[in-house]
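For this view, one protein chain was removed and the others were kept in their places.
Let's turn to chain A:
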Amino acid sequence: MFRNQYDTDVTTWSPQGRLFQVEYAMEAVKQGSCAVGLVSNTHVVLATLKRAQNDLSSYQRKMFKIDDHMGIAIAGLTADGRVLCKYMRNECINHRFVYEAPMPVGRLVRQVADKHQVCTQRSWKRPFGVGLLVGGYDRSGPHLYNTCPSGNYYEYKAMAIGARSQAAKTYLEKHYESFPTASVEAMVQHGLRALAATLSEGELTKANCAVSIVGRNAPYVVIEDDDVEPYLQMLKAEEDAGDAPMAADEAAAGGEAAAAAEGGAAAGGDAAAGGDAAGEAAAPMETE
C-alpha cells in the first residue's frame, strides 16, 4: 500500500471506494504479535504470543478477562485494546446488574463493532488500531468473534490475527473439522501448534505464550507462565515423536527492526516490522 492523496482523513473516500485510513488501521493489527482462537462444541480456546520490547522489559499481556464467561485476545495497539477491554467489562457488569444474567457474547461484540464504526465516520477521531478475538460462552453455546478497526465482525470456527497469522490460519484450516468434538487439552495443543507456526525464530516458551479457556461449566481462566509448561512439554513430546511443526516464513519478514509507527512507548503497541504481506494485498476492507 502506497501513500496517495486520499489517505489523509478517515472521512475521505478514494475513487475506488476505499477508506485508506481504516485500511491503515487494519495494518496496525497485522503488526501485533499473533493471537489464535478456536471453538469446540463446548469450549473456546484463545492462545497468544507475548512479545517483549527488549530483554529488560516484561512480556506484553494480550489476553484479558471480560467476565466469567468471556475473554479477549488483542493484536495491535495495546492501549486501544485496554480501552475496549474496560468498556466491555463495564458493559458486562451493568448487564449482570440489570438482568441478573451474563451478557450474550454476540450482543457485546456488536456493541464493540459499533464503537469501532463511529471512529471511521468522524473527522475528529481516528479508528481503533486493535483487532480483538472475543471468546465466550453463553446460552447459545461457545462463540469466537473477530472484530477489526473497520467496524466489521465475523463469527469464526477458528481464526488467527496479527503478524504472520497466515501460517496459523493455514494450520487451522487443515484441522478445523476435528475441533467440534475435540477435548480441551487437544484444543490447547492445536492452539499452541498454530501459534508455533507463526514464529519466525525461537520457539514457544512459558514466558512468551499464554492460553485461555472458557466454556460450559468452565469460567474463563488464563494459563500462563508455569501453568502452560505442561502443555508445552506435551507439544515437545509429540514433536520429538513426529515431524517438526511448519515454521512459516514469508519472504518479507526478514528484518526485525522495531517500528515506531504508533509511537510505541514502553507500554505501547507490540509492533515489529514485516507485516503479513502475502494474501492480504487487495482491498482488505470488507465491503459487504
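Operating definition for what follows: a contact is a pair of C-beta atoms (placed from the backbone, for glycine too) under 8 Å apart; a residue touches a chain by one contact, two chains touch by 3 or more; residues count from 1.
Rule of thumb we're sticking to: contacts and distances are computed from a predicted model.
Peer 1: Out of "2-hydroxy-3-oxopropionate reductase", "AP complex subunit sigma", "Cell cycle checkpoint control protein" or "Proteasome subunit beta", flag the one the UniProt entry gives for the chain missing from this complex.
Peer 2: "Proteasome subunit beta"
Peer 1: Among A:Ile93, A:Val118 or A:Val221, exactly one should touch the missing chain; which is it?
Peer 2: Of the listed residues, the one touching the omitted chain is A:Ile93.
Peer 1: Among A:Lys30, A:Arg51, A:Lys65 or A:Lys169, exactly one should touch the missing chain; which is it?
Peer 2: A:Lys65
Peer 1: Considering the whole complex, not just the chains shown, which residues of chain A touch the missing one?
Peer 2: Within chain A, the residues touching the omitted chain are 65, 67, 89, 93-94, 96-97.
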